[in-house]
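Pasting in a structure now, in structure tokens, and then I'll have a few things to ask.
Complex shown without one protein chain; remaining protein chains in place.
When the chains are written out, they are named A, B and C in that same order, and each has its own residue count from 1.
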Amino acid sequence: MMVVMNIDATKEQIDAVIARVEANKFKVIVNPGEERTVIAVVGPNPSAIREQLMYMPGVDHTVPISRPYKIASREFIPENTVFPLDGFMIGGDEVVMIAGPCAVESRSQLLECAQAVKEAGAHALRGGAFKPRSSPYSFQGMGEEGLEILAEAREVTGLPVFTEVIAPEQVPLVAKYADVLQIGARNMQNFALLHAAGECDKPVLLKRGPSALIEELLMAAEYILSHGNRRVILCERGVRTFETSTRNTTDINAIPVLKNLTHLPVILDPSHSTGHADLVAPVARAGIAAGADGLIIEVHPNPRQALSDGGQSLTPEKFAILVRQAKGIAREVGRK
Amino acid sequence: MMVVMNIDATKEQIDAVIARVEANKFKVIVNPGEERTVIAVVGPNPSAIREQLMYMPGVDHTVPISRPYKIASREFIPENTVFPLDGFMIGGDEVVMIAGPCAVESRSQLLECAQAVKEAGAHALRGGAFKPRSSPYSFQGMGEEGLEILAEAREVTGLPVFTEVIAPEQVPLVAKYADVLQIGARNMQNFALLHAAGECDKPVLLKRGPSALIEELLMAAEYILSHGNRRVILCERGVRTFETSTRNTTDINAIPVLKNLTHLPVILDPSHSTGHADLVAPVARAGIAAGADGLIIEVHPNPRQALSDGGQSLTPEKFAILVRQAKGIAREVGRK
Amino acid sequence: MMVVMNIDATKEQIDAVIARVEANKFKVIVNPGEERTVIAVVGPNPSAIREQLMYMPGVDHTVPISRPYKIASREFIPENTVFPLDGFMIGGDEVVMIAGPCAVESRSQLLECAQAVKEAGAHALRGGAFKPRSSPYSFQGMGEEGLEILAEAREVTGLPVFTEVIAPEQVPLVAKYADVLQIGARNMQNFALLHAAGECDKPVLLKRGPSALIEELLMAAEYILSHGNRRVILCERGVRTFETSTRNTTDINAIPVLKNLTHLPVILDPSHSTGHADLVAPVARAGIAAGADGLIIEVHPNPRQALSDGGQSLTPEKFAILVRQAKGIAREVGRK
Partner (left out) sequence: MMVVMNIDATKEQIDAVIARVEANKFKVIVNPGEERTVIAVVGPNPSAIREQLMYMPGVDHTVPISRPYKIASREFIPENTVFPLDGFMIGGDEVVMIAGPCAVESRSQLLECAQAVKEAGAHALRGGAFKPRSSPYSFQGMGEEGLEILAEAREVTGLPVFTEVIAPEQVPLVAKYADVLQIGARNMQNFALLHAAGECDKPVLLKRGPSALIEELLMAAEYILSHGNRRVILCERGVRTFETSTRNTTDINAIPVLKNLTHLPVILDPSHSTGHADLVAPVARAGIAAGADGLIIEVHPNPRQALSDGGQSLTPEKFAILVRQAKGIAREVGRK
């Protein structure tokens, strides 16, 4: 960490900062600049004393040098994290397609959809039984009955199931039925939930919050990793910006940035990141071209009658075309 | 709700939309515009069929007309919601000052601080026992022991206590000790927590999420209100923008916008909305001038040694000056 | 346009709005909703009276229905605008690669770079002679001498030249040397410059402003188009958001959104939209996969010694690899 002093900081103020740093058992290197002095704080975890220092007289600001996450960092674990789900690997050469409806609405809807996405080439099934909805008056999901239907769809199709968990005490219940627990964007900094997911023995799909920095997404992953669960998949799903023509703004930069910073698998959710069915395919293709390890896409056998997010769902036919295009692009960028 | 058709929508497409609307028992008014047809959907809760309609052939987009929240709306309840806490009213003529440290760090720190803010003119004490921290390696709060210390501080000073709750299963525990439950910005859309707070018999301070629309804050309040708890206080605490010189951007516009849209009390947290101790007083004064019903401010007897957020804490001396200025400004805008 | 009345608007207020609309020679359709009345204003260009109406007593807000741009709209001109530059077409089947240094720094640098990008497969050369720089103390470009060097590079390589113009009175000078005039992001709403470019006989590359809505980009294009110049190329170059790990956030959604809304060619600038050389190739590929008609990329023979934006420049070798990948992806999405 660097402590940048004011232009007119006095020698007493500089000495006081040095004394405080040394009192905390860190080493000091003083950089007397042309305009202002900078004090380097050397030792393990200097950010522990950041807030003490930034408020001392004569201090302008502090600059962290180390990244605040460890286990999530590619500097800590250089090799890609690759792990198996039923019948395929995630994080490896193959681009993974996860598809299904936004919400489980009924047994027949889900089984029909599961069969359709399997035939179209999906590797896994998605579908929400517990739905976080911004209005208390909207459909909130089928709950445990929805989980049972998802489990039945797995039996029938062989596709592993991704589904959302929205409260810490639900983790054991959802883990009983699901193959991968999804933590939604609005819960990315629900630390009680991250903690519970970190102690669970199922992989976790962690979605980026709508205004979360990439660094904060990695910190949220660190919560899960540091509680013992090393199977975390990161998901870009669009960020909130001033642009109003789309539901969110897909931060496509985040795909290569994350692949540089972390060894964890990174996927894209073009359904939520765009919010319009006719934008899903181009942005999904962009995700693969940018290096994503997979896609999670809303597919509904009859989007016009979906109870939630129908406007951003693909038909199974359009999804099948997208699967073919995604594979073609994956080959062009050196994957399967 | 209005359904706006494409410029080249066919008569068949328009008729299909009308048929769908009528099949759902809504009335239709057709507006044949110069360029495009707009179909008005009339009846209670038309947004229930919005997602069905927006995906139909020939539809360009839909425009909601009604507000999605009810109980929170000033159109529904025109009079200000005013309710008592120990010794004062919130939402009424008097501007309320809530102050204390970011986190409870020890019995002596909290008791010293509680006494100091009381003497400086605070109406209530704030302090976190459960701390949502972005890093798993940061101080996470003292937990139940912290709650006990807060309760002791109330005994000693007579100040009611505001403290944060971060998981639904904690609500009964925190409600046992606290006078007002705080739901933090990162949990504003933790719907399981909102639901639990709605069933609790203590008032709730609900903070706006860092990228939440004002409408979404009101929807989150609606979750609490619709589960039976009518004592909700809203809090602007800054939003996330591109500007990096401050921790957040104080959305001062939100104060009068919220006072127009809702009858609930609205307060400002200038400590988190700025992130720098020397900006707290000017922005706090701005909040009162803009019509806020109160302020929640971090005050620490020794900010330089605070375990969290020290850089944005006021000393008790500076807080006392601010209390006097706030009262002066309150009088200028017709309050006490 | 729709005028949405307050829930408690009186009959007199509604009648006054209707009278005002009719006094302006528009037709009125009244939609008496369940909660509030909505008044449709029908006729050409109703937004001309929007500001009059939005302030009338009893009016809650107004909703525009028509798009505010005409000539730029695909509804007005359904077919793609395709036009030739020296030796290739832009807006057609082929993906166009425009490459070169950020700034013209010297004759030898530019000629070397022009030759290198030509060999690597570029269709056109970019390079700035007038540089808009945020600091008055930074290198501001070589001015007319830079333009002469660019013209020489065109003679030598046959590549048409894209270069920036930053003031209206410069337009004739830059048009004398350049094949395409570039209007930079910070000048996207410099209306005097747009006006001058609209009267010029050279094509214009118009970059999206860092916080411009897609609709505002199309309005800026409309300025040029409405003054007579129909050869406008739009360029996404990243928007400003809260994310700090990249220079800008590439709004990849904007590519298919623009291709839907307008007939004009749309290209991507992954150099500015990411700001880091190692992110340029993945994001460039994403642009092609999302449907962009071309790419404009900073390439420098020796990025480490560039006078501006070196950190985001590719070497000619890396650019050559990217050209091959871009062509491969273009084929996968049905282009050349």
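In this section, a contact is a pair of C-beta atoms (placed from the backbone, for glycine too) under 8 Å apart; a residue touches a chain by one contact, two chains touch by 3 or more.
Model, not experiment: these values are computed from the prediction.
The chain not shown here is in contact, across the full complex, with A, B, C.
Touch with the chain omitted from the figure is made, among B:Glu22, B:Asp278 or B:Glu317, by B:Asp278.
From the options B:Ile255, B:Ile297 or B:Leu314, the residue with contact to the unseen chain in the full assembly is B:Ile255. Against the chain not shown here, chain C presents residues 45, 51-52, 54-56, 68-69, 132-137, 166-170, 186-187, 189-193, 209-211, 216, 219-220, 222-223, 226-227, 240, 277, 303-311.
The chain not displayed touches chain A at residues 2, 4, 6-8, 29, 31-36, 38, 40, 42-44, 46, 63, 65-66, 75, 211, 240-242, 244. By the touch rule set out above, chain B reaches the unshown chain at residues 211, 213-215, 239, 241-246, 249-257, 260, 273-274, 278-279, 282-283, 285-291, 325, 328-329, 332-333.
The rule is simple: only the chains that are shown with their structure count from here on.
Residues touching across the chain A and chain B pair largely coincide in numbering: over half of the numbers involved belong to both copies.
Mean C-alpha position of chain A lies 31 Å from that of chain C. Separation between the centroids of chain B and chain C, computed from CA atoms only, is 38 Å. Remark: chain A and chain B have CA centroids separated by 26 Å (rounded to whole angstrom).
In chain A, 211 are the positions where the chain touches two or more neighbouring chains simultaneously.
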